[in-house]
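Here's a structure for you.
A protein chain is absent from this complex, but the other protein chains hold their places.
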Amino acid sequence: MPQIFHRSTNAISRFTIFGSLIVIVAVTLVWGGIIRAPYVTEQDVVRDQPVPFSHEHHVAGLGIDCRYCHTGVEKSPFAGVPPTQVCMNCHKQVWADSATLEPVRASFRDNRPIVWTRVNNVADFVYFDHSIHVHKGVGCETCHGRVDRMPLMWKAESLRMEWCLNCHRSPEKYLRPREEVFTMGWQPPIPQRELGLQLVRNYKVDPPQKLTNCSICHR
Amino acid sequence: MMREELPEATYTPPLVGPGQTYSTITEKISSIVLSPHTPLEWFAVAGLAFTGVMMLFYSLAYLLVRGIGIWGVNIPIAWGFAIVNFVWWIGIGHAGTLISAILLLMHQAWRQSINRFAEAMTLFAVTCAGLYPLAHLGRPWFFYWLIPYPNTMDLWPQWRSPLVWDVFAISTYLTISFVFWYIGLIPDLATFRDRAQNRFVRLIYGILAMGWRGSARHWHHYETVFVLLAGLATPLVVSVHTVVSLDFTISILPGWHATIFPPYFVAGAIYSGFAMVLTLAIPLRKLYHLEDLITMRHIQNMAKLMLATGMIVAYSYVIEAFTAWYSGSNYEQFTFMNRLLGPYGWLYALLILTNLIVPQALWSARVRGKTLAILAVALSVNVGMWLERFIIVITSLHRDFLPSSWGMYYPTIWDISTFLGTIALFVMLFFIFIRLLPMISVFEMKQIIDKPEVRVE
Amino acid sequence: MLPKDDELNRRDFLSLMAASMALAGITGCKATPPEKIVPYVRPPEEVLPGVPLYFATAMPLSGYAMGLIVESREGRPIKAEGNPDHPASLGATDVFAQASLLTLYDPERAQTVTQTGQINTWDGFITDLRPKLERFRVNGEGLRILTESVTSPTFADLMKQVLAAYPGARWHQYEPVNRDNARAGARMTFGRYVDVQYRFEKADVIASLDSDFLTTEPGKLRYAREFARRRKTSPGGTTMNRLFVAESMPTITGAMADHRFPMRSSDVRSFLSGSILEALERSRGRGIVIAGESQPPEVHSLVHEMNQRLGNVGQTVFYSEPVEVNPVEQIQSLRELIEDMKGGRVETLISIGGNPVYNTPADLEFSTHADKVQLRVHHSLYYDETAALSHWHIPETYYLEGWGDARAYDGTASIIQPLINPLYQSKCSCELLSALLGDPTRSSYEIVQGYWKKQHAGADFDDFWTESVRKGVIPNSQVATLTTPALRATPPLQGRESVSSIELNFRPDPSIWDGRWANNAWLQELPKPLTKLVWDNAAILSPATATNLGVHNEDVIEIRNNGRSIECPALVLAGHADQAITIHLGYGHTRSGNIAKQKGFDAYSIRGADSPWTAAGVEVRKTGRRYPLVTTQQHFELEQRHQVQRATAAEFAKNPNFAHEAVHKPAPGETMYPPYANIDYAWGMTVDLSTCIGCNACVIACQAENNIPVVGKDQCANSREMHWLRIDTYMEGDARNPEVFFEPMLCQHCELAPCELVCPVEATSHSSEGINEMTYNRCVGTRYCSNNCPYKVRRFNFYEYAKWDVPQFRMLYNPDVTVRSRGVMEKCTYCVQRINRARITAKDEDRLIREGEVVTACQQVCPAEAIVFGNIADPNSAVSKLKAEPRNYAVLADLNTRPRTTYLAKLTNPNSE
Partner (left out) sequence: MKTRSLLYGFLAEFDNPDALKECIRQARKAGFRRIDAYTPFPVEGVAEELGLQHSKVRYFVLFGGIAGALTGWFMQYYSAVFDYPLNIGGRPLNSWPSFVIIVFELTILFGGLSGVFGMLALNGLPKPHHPLFNEPSFDRVTQDRFFFCIEARDPQFDREGTWNFLQGLKPEGVYAVHDLP
């Protein structure tokens, strides 16, 4: 029986050989996509919290300034998560006996901290400093998104290094006047590019050569 | 057999034993693979090698769990056995490509019977070599950072680093060698397909042979690409060990930072390569009674090449000494004297003995007539070339610039087990190869069989 | 700043610690989502996560205070710096102050009150003690209290009350490294105890008789600074001082000497003669003669006399009332105690601090006689040898955990302010005394403040208190200096005929002192000056003596001293006096922690009460066994590498440029590469080899600042120690008395860095401020950079060296510095975290970083001001000025690596004639 293979095998074998090249390319691209997907970056993933705190309500609804709770944001590397006391300042009176706020009152009562789930997280070897970003006119919104539209908190950006570099390489695309840093949904009055370049000048923002030094973020 | 007893300078043995025809050659070579019977020696060696491979896996697993600290490396000697073995294996690989590519371009008919397993040897040697750069990383699981790929850090490899060049050189070398080897196999695989009795075996070889049917048109393209590949492989093989030598020369370390290194390394590589080919060929032809295909002519030619490259290496040693003296640099001179008289001086002496003095025996035709003698020399060179790499890596590192940071290097049990492990891996792969594939190129043998110069008596 | 009386309670503290860990991110490994955030419930004042707070306090060592400013992160003290306002610190610290942070978090410290090894409580102790105390109130006979040297006014006051409350009770003092000889010397000369203070900045000639005043004097840091200031010279600058040292065991003081005379301790008495006397004579009133504690009283007395004769007293040498509240000759005091114990006259012995069972002279046999004491109470940091022999053990509150006070070498008092609540159930010594007075609940805060209220009654007390605590010193509280006390007729020195047999020196260990730091891994792994020995002590002897005895390094020898003997490995050290052996105290613990245990050899076991420092005529025998000793440096020769440039002051005056003639180095323009511009700053450093005294403070300061792990003896043996900064030590010349050079070696931050070139993954690169950056999280660990670093200052994590598993150690980590995990390279970063902090602050204030705003850890700690760091782009910065000096040179300049760290050549000032 000389003929070992059926006619169809010709097509199959050729396809496998030359197809493999395409597969290799495809896999690389797909992988490139996967590592940027929310599945990996946890972007846009809502995390449930011990207390269903709504930024939407407190920011958009009540118009509370970011700094009322995140006190450290201008003076410290960490914006800071408010102590229970801060919640109680209002909730002694407001919603003083709502069931949902029981954990807060409990925490205050028996002096046991509320354990929140971290949403915006960078790797531990990344040293991000809120104060300097705020001072140079990076809006909360730029990294944290429209918090005033988040009933529960989620991560608005991937917070991957390439994402950080977007701004560190060309800050002018993202900066806004200092007084607008805490505004949500701010729109540049003049084209962002011009404004950005002005701000970079006025705020003495370091040039990209320096902002892309490794030690700016990693120590 | 008888011929070997009377070594006579003027007499050149034939490339193919008398009375060989197309069919006998086909029969001879393919029967080794296609016969259901496997020689006991095969099981003995392969079995031993297998246990060695298990040891290798265990060593590597333990390395991953505990960290690079289980090896003897330290500061200042941050590179130890891993790099020594890496260079040693890569060097061995070179003979294969040299025989298959360079000798092909030079129309050396005598390459035909040895190129196949020499190429296989190359593949396996490079595989063993490739293990080390991966394993010796502090965080091997991040090895892919040396390869450009779409990452979220927006970072690239650092193109000025010889280690990145290594990645490209070695992977290219491995790929091209494999392709070259496989292309060469196709017609023989077809032969096996057509001779195999067992249906399953036919199927396997059939798939691998890609439906080769010896068409003149196919041969036409085939030979062209074969020569072109040889043309590409030749500069490649030179470049690979050059790049390996650049790992050292790019640094500023006395004893590493030397312009002689690239040619010196390439020569050394071929030297050790031929030593390894001989180490394999001599027992093999005995084991499988291939004296008519791998004749004394082959053995002697390789012995002569070994001697020649050995002399280049010897020259490099002298030049090293000369540059050290001529540089007028205190560091260079110290490093050289430290090699001779320092704590590792005895290894240097051993190196000179095994790598320079012993091979001089090959000047004598009498020695070249004795396979065992040649085998002994080849083994000595294998050892010598390993020592050479040890000397280069360790003695340069252990006493560099500031005496305050000088130190000593002692391998640990894990260094040794890993090294032996890769040798076992090499042997096992090689034995699997000779059992499953033609260790001598069938069609290329037929090509030369009735050439007049082959028959000289 | 001052914490409120209601300090953080423990839970707040823990939650806050968790918060800081979650926020500050002190881990180098991958984060495991979802992480948690634990905020405060009620925020403490001042604390803003991520912003460090600094508190003034003081560390007592052998009673004497060293003023500190301690950095606190989210309630965790993590780094000690010197208090510039404190006379004994002037902003510098020693190795102990740096390492004390590790002791604070040491998980092996005693954690609860124990009764005969069983866990018990403070109340349990009080109830058990009260009936006995009741009896003693009638007649205190049989109540004995044993303490170490005490300068604390509060403690003294309480002690007075205790002794009043228990008539007949007695107070004994002992510590192994005491000042008995000095006391006795003073008694001989003046008929009374006095303390001596020196003004080294005024001294042109200094003669040290076996005195290691740069290491062992309570005023060492100030002395080091003043001494160093007189070693600096630029052409036409101040004149250098000249130091003569006679010593048996080579010390850093000896290494700084212009003329060093190795001689046996017992021969030192005959050292002051000839040229030295002339030199001293020539600079009357501008000289110092100083005797070491190891010298007998007569020598001290002789020194007093010399200083008087040379008119140094009142100029460079000052006498003052003793700073100790109750100066005694301690061995005598101990003798009396043990005599009474033997005679059964001691019913209750309360030892506060110290470790008598371990460190009292063997021939007094403290432990044997201790059995006769019915109730033995011990109060100490560790469950140590004494604790094991006591009925009750009370854990001691560390100085960073409880209130207290102490005086500096000049008497300046400081309030010891805690930065954290006690981690364990411990008590301060003053709380213990207060318990004896029947008030076991009084807190150290109440006690200390109470005492100072008495001293400073008045309306303004609160201001006084706040001010004193804030500044860390109590204004003008130093002891009165005495107008030259009347000389007594000093007994003539009988030149003791020098015995031919071998002489044994006991010396405090430069790393673990008298053994109290034995459980501190940082100090155990700190290479001892000159020997570079780690994790052990050894019998150190000169090459000649070694040859005579036929011993080599690591040969175990048996040393026999009046009937007792130890076995100890030999270590040959060039420059050691012949016919003498030196062994350091403090090793060979059998308890008090796993770090301390079974390390080295217990010298106390052959120490005699009569000759605590120098035992004549010991027998030495080779055992034939060997014991591995680990030194972090094996080669001490210079090998013509020109890494140490040096000259005498005279040569320097003739040829200021000498430092540049040794090697051919390429001209600045001589490169094919385009220059990279520095943006705003170009950081650089100089290290002055003339002033570096090799005290190791920088090494351990760097370790504390940068979360550098400890690797242990076996790893050091394979030269895998992790110190980013090492003190290279080179010796040159006659092995009997070589010239010694210290060269702090850290990352040189080369502008053409060889390491960067070979890294395949850009893990090490160059910043636009000229820093050679190391990005740990990008490192794959090829170790090529280390191979290509000519200075070999890179360190590799061969194993997982960081201690993740110990919660206490996690509290110690500096949150600004990544903790490196296994398989990554690390090295000096010029304290880039401090630079970044300063840069951010400056940018927040829209200005540039000011000169002196960035201080590296090594620079800050240096008592000799040898290390200067700053912006070399600014021609007016201190570092630029130094780099402009002719003495400034780069190590291995011929390699054209263009280091940012350069060195100022070493100058010595030997007698030219």
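Every chain is named by a letter (A, B and C) in the order it is written, and numbering of its residues begins at 1.
Definition applied: a residue touches a chain if its C-beta (ideal position, glycine included) is under 8 Å from a C-beta of that chain, and two chains touch if they have at least 3 such contacts.
All values derive from a computational prediction rather than experimental measurement.
Interface note: of B:V33, B:I92 or B:L229, the residue touching the hidden chain in the full complex is B:L229. Set against the missing chain, the residues C:E401, C:E743, C:E756 or C:E885 yield one that touches it, C:E756. Of the listed positions B:L48, B:M106 or B:I183, the one in contact with the omitted chain in the full complex is B:I183.
Listed residues B:G206, B:P359 or B:G384: the one in touch with the omitted chain is B:G206.
Contact between chain C and the absent chain runs through residues 671, 673-674, 676, 750-757, 759, 762, 765-768, 898. The omitted chain makes contact with chain B at the following residues, 21-23, 26, 148, 154-156, 158-160, 164-165, 168-169, 171-172, 175-176, 179-180, 183, 187, 190-191, 193-195, 206-207, 209-225, 228-229, 232-233, 235-236, 239, 243, 246, 443-444, 446-447. Residues of chain A that touch the chain left out of view are 2-10, 13-14, 17-18, 21, 165, 209, 212.
Please note the rule applied: only the chains that are shown with their structure count from here on.
We define each chain's centre as the mean of its Cα atoms; on that basis chain B and chain C are separated by 58 Å. Taking each chain's centre as the average of its CA atoms, chain A and chain C sit 46 Å apart. Residues of chain B in contact with at least two other chains: 153, 155. The residues of chain C that reach two or more other chains are 762, 778, listed in rising order. By the touch criterion given at the top, residues 11-12, 15, 19, 22-31, 33-43, 48-51, 679-680, 762, 765, 767-769, 771, 773, 775-778, 816-818, 829, 832-833, 835-836, 840, 843-844, 846 of chain C touch chain A in their complex.
Listing the residues of chain A that touch chain C in their complex gives 42, 47, 71-72, 75-78, 80-85, 107-108, 111-118, 121-127, 129, 131-132, 135-136, 204, 206-207, 209-210, 213-216, 218-219. Those residues of chain C lying in contact with chain B across their complex are 633-641, 643, 715, 718-720, 726, 728-730, 743, 745, 754, 757-762, 778-784, 786-788, 790-792, 794-800, 822-825, 891-892, 895.
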